[in-house]
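All protein chains but one are shown in place.
Think of it as A, B and C in the order they're written, each chain with its own count starting at 1.
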């Protein structure tokens, strides 16, 4: 987690990240900040408080001389899953906290931001710089979650509100082609010499890959509609047993946000409810759906290693791409001590790896070695399908 | 449902009721309006919209010439349980509607209030007056629910916010005494000649009562603490089978809002978390708890008929009082036609009758014949215990 | 609970009841004894053990000098819900006890039966005679449950096995007529001077009844099919709110055991799967269904008091008849001390009263004052519909 940036740069970066978070929320009404329509979807105000708490908890309260916490109960309110840090509100109850109010949370943000900016003007150790950078990476991840959660909140209510945002997918215009990669030994992982990376990417190591081919672009909405209309959701042969159970128990017959109205496929986007654009990459599919689509095509998903080795030849960055790799530790993986050690390792079971990035991802997170992960039924993130064989 | 009041009086009463509802919410923050920590607790903004929708749906849109609905989707958003009126949002999803905003709902209230006030200045039929009165009674019931729900929302979060309100219980200072009533035939039910009543109170009819005695006052907190400290919550002999299952599955060991801190009983009130006042009547007990307390005292709860006959001799009006009567139709009960018929009759199973009224009840609802009802495990309403034998 | 019968008669009665229980099971295979397809349906072998344990626990182990329990762990295995007697296996786990085996349980029955028969030849107190009679009444109730449970077990599996039994409903051949009863004071309850009764029937007391009319016979299958075909199960106006939720969540569209095959209504009877006999009384309806049927006819169900007063004029005894009375204590009700006190009182909430008896009821249980009770959604007992107005 070396940073190699000057403190001035770090301070600028700090303020820029904090500002970006607030920009995402700029067109929200007060009413939009507090809801949690699903246990896994956090209220926007909680994201604002939690990313602030992270800096207060791991940097200011431990290292800044004379720092006083903004409020004695906020750690209880805004801790997410760090057992090492103490008790916290149950996840499902986040939206029941009407207090602190949105205004108080913005005050909390200002208080912590100015204290941290001030602190970054004093001389601080490499360790502290590392923690600040960690907090910024963390806040950038929450910026992405904020977009997912706002979309979920808006896309699941009768009036389908609209968010003022630049996010807009582009067509996948190329004909589909398969890029060939030769059998052999390859190197995987992040060297971490110059830029930030997470502990789960570390430890460059060799893997042996067989000959494989990987598609030059993502599957489009038009192609995915073919799968739906061919009865893909009602033929168990294309599905994992768990996937089949999941889609049946939850009546899932399309990607999230799709609605069939008067024989036409519509979907909710951040611009409102619209007719589906056939050439955009299909979005909001679960791992089960991505895998089933590949089965139906008699192809498969790439592994995360195949993806990483081919990444320089792929156009990517529109959507996270499901791989057929389970999220597991690399051979040299070592968990950090204390609360920071809870960041990644404890999720290395029952989740699948996604590679690439999406339009809601902070640009500095977009790198060939980045390992994102979600449970196989998750649909609410921006995720698509790349085929391999 | 005769009203016998002039239209001017009705218009004044209409405006007063609308104003009172908004007064209850006057010290809420925007953040407080949207949450639903329990399926049965509605967000305050939903109450504001729903009571408004009731007048729009049942009066304005049907009877006021040229009236245009404020918004085409609000019926979907604010219908509660009137199947006759069409589809509606699922109860558990009420708090996920961030839109309409609180401001839009207040605009909706103004729009409907001014249209209805205007309409009350034209000549309208007795039937319409009856419907307006019904809507006012309905809104008054929701005023009471608003207080319950705000208390639930505030009392179940870490910072224990406070509501600006006059509601304050008084001590039960008298020694407990039992008033005797003689065996014989008595008349039950509302004559409905001069004042409003609900259909479930109608149909004056005779019942035969045996000799009985009924307490002059409610059970106090001090008396209820004796029950707790005597192990009342861990001795199955005092409980219904369903009650025993319920308190064990939900870890209930005291009335709602009670917390034992450092050996002392505290409770949340609308003024914040406080030490318990020993002489106030015990509040927020379920029917199961009321019954168990009576069993422990080797006494019983009164029936609703015993309560009604003795009511003139009781001081009452602090808390609703659980009776040992199931909520069932009176001999001459007839359900109204259409949506209004859904108001009461369909709840006449699995619920118990409470009599009296509480400090959050509109004063004109406080009458000897009023039949309130809740499921036996409910604790969130303002409900206490009166003993009989 | 006076019995007034000689000990010789009591011993004969004891042996006859024990024999009858075993007769019900005589055509079962070993495989049929152990299953519990629903938490509320007990395995036949459990009934055999439990009724035996009742005599061992409440009579032999307490009163017979030198009596040794058959097995130290059987009380844990066969206690049903008597918290006073100690811990017991969870109800849902009854069918997981493969041991003791059916053979061992029959040995247990023989052991307890011969010890008790022997004991009844010595001089015993009135109290003990009362307990023996209680045990016999209890076993007779379980004979009825055995029939219900065997029917449930057989009627919910692919091969629809058949039970060798005499139980056979008869046609309701009369035209429907309504018997009128005059308004006035009536006496309710069991005098208990000469025959056995349960504590919930005791305490003769006066009730005031209004003029009412009650049907001379039960509703038939043909009449109930009219309700189904008129869309009764899809019109919420006929249903309690809880009933409507219940039938929708559980996809209930007919009485239990009914199947529509090739456009024809079939049902499972103890003789196998058959076409429905139009003139038999409709069976296996819940309270919700009985009430909805009455709503649809613009009639109502009788109260338990109306039923009791008219009972001498009714032909009854085919099926239990749902009343619109909640199961509540009579004015003079007093719970017995200790475990026997758990027999009735603790169920007096959330249940509805059924009156009459059915073809599976022991004949001595069939009396005008008998109060049976089930939760309103129960369908598996033999229960039908009598109308009133």
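Keep this in mind: a residue touches a chain if its C-beta (ideal position, glycine included) is under 8 Å from a C-beta of that chain, and two chains touch if they have at least 3 such contacts.
Because the structure is a prediction, the values reported are computed rather than measured.
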Shown chains that the omitted chain touches within the full complex: A, C
Residue of C:30, C:68 or C:170 touching the missing chain in the full complex: C:30
Which of A:210, A:251 or A:363 contacts the chain that the document leaves out: A:210
Chain not shown, touching residues in chain A: 81, 83-84, 185, 205-208, 210, 212, 236-237, 239-244, 287-288, 291, 300, 324-326, 328-329, 331-332, 341, 346-350, 352, 376
Chain not shown, touching residues in chain C: 29-35, 37, 45, 73, 76-77, 89, 93, 95-102, 153-154, 156-159, 161
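Basically, only the chains that are shown with their structure count from here on.
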Given chain A and chain B, the chains that contact each of them: none
Innermost chain by mean C-alpha position: B
Cα superposition of chain A on its sequence copy chain C - rotation in ° rounded to nearest 5: 180
CA centroid of chain A to CA centroid of chain B, Å: 45
For chain A paired with chain C, centre-to-centre distance based on mean C-alpha positions, whole Å: 58
Euclidean distance of C-alpha centroids - chain B vs chain C, Å: 37
Residues of chain B engaged with two or more neighbouring chains: none
